[in-house]
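Submitted below is the structure of interest, expressed as structure tokens.
All protein chains but one are shown in place.
Here is chain A:
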Amino acid sequence: MKVQVNDQNKISPNLVFFLIHAVQVGVGILGFQRYIAEKAGYDAWISVLLAGIGGSIIIKIMYSMLLKEEGDLIEIHRTAFGNTIGNILSVLFLIYYFMMALAVLRTYIEVVQVWMFPQLSIFPYAFAFLGLVYYIVAGGIRTVTGIAFMGVVFPLYLILTIVFPLRYADFGDLLPIFSHAPIDILAGVKSTTLSYLGFTTLLMYFPFINDKRKSHIWAQLGFQFTTILYLLVAVVTFAFFSKEQLATTIWPTLTMFKIVEMPFVERFEYIGISSWALIILPNVCISVWAFSRGLKRVFHMQQYTGLKISIIALFILMLPFKDRQAIDQLNNYVSTIGFYVLYAYIPCLAVVYHVVRKVRDKHEA
């Protein structure tokens, strides 16, 4: 069934580029190199490419459902599985959005704690940050999109810092190519998932896009921009670190900031990490928006109420994750769940949905 949205709340199709890209690049890019190299060694850049191709197919599948339904995930679930089961599945999916926001924010606070302020307690920082998130998400999807745009464009200058590690890079490290079995490279794809996650929020904000058919290409472009960025970062990281060194570096991207030398700034990490807040902000906002929108659609509550619930829940659930192990575990869970959601659940859902639609359309005709 079609989901109706006021025209004044809609966003233009090209902005989907920023929504997709902003929600993907978060904390994953700070440390994904180590995880993928663990599995596929220095052939792991192939895994990054494969994940790019895989994601592109998933976006195509999502569009095939969304364009047909002209609605959102909740509506698709209801069509495919009926009201009750559909709603239950929707709620599970919403929890996954929520966990994404939780993992990103908690990991970022950890980075700030380790790299900048060891005495920082989670409480005040999370309070301030979530206040800002509340303010933005309360403004609706158009405000969130604006923040996404800002969160992509402003920190873009960080790409330039890739020049500094290049001076110490030895691209011979990547040789010999294909020294790992295909199965290892596929395992590497699984490990990249965390950094690619989040674009499934498309399933929630789709009804808000003007000219939906046109937005497909922008979604694909946004995704491929992420792939290129990751590929660049992965290749430079592999050339910069030796294997063993990378295996013991928790945040290779941040460690590469340490080699940056500029006459006017002694330590670039501080600037890099502070700028990173701008990358994290839209990331959390989009996930929280998707979660609260989902609550509204499933439980017919006010979106403000849903938003309040999600902010308070984020705040409380952040507290049990106290150390590196716990946070790493959280990220692993989100990554594993995300992997199966992307490559197993969504294709299955698409099959069920299209079959049900075909049968129903035949019936009605």
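We adopt the following convention: a contact is a pair of C-beta atoms (placed from the backbone, for glycine too) under 8 Å apart; a residue touches a chain by one contact, two chains touch by 3 or more; residues count from 1.
Here, contacts and distances are computed from a predicted model.
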Query raised in the report: Of the candidate names "Ger(X)C family spore germination protein", "cytochrome-c oxidase", "NADH-quinone oxidoreductase subunit J" or "Branched-chain amino acid ABC transporter permease", which one corresponds to the UniProt protein name of the undepicted chain?
Result: "Ger(X)C family spore germination protein"
Query raised in the report: Which of A:242, A:305 or A:329 sits in contact with the chain that's absent?
Result: A:242
Query raised in the report: Pick from A:135, A:154 or A:340: which residue touches the chain that isn't shown?
Result: A:135
Query raised in the report: For chain A, which residues touch the unseen chain?
Result: 114-115, 117, 119-121, 124-125, 127-128, 131-132, 134-135, 138, 168, 172-173, 175-176, 179, 240-245, 248, 254-255, 258-259, 261, 266-267, 269
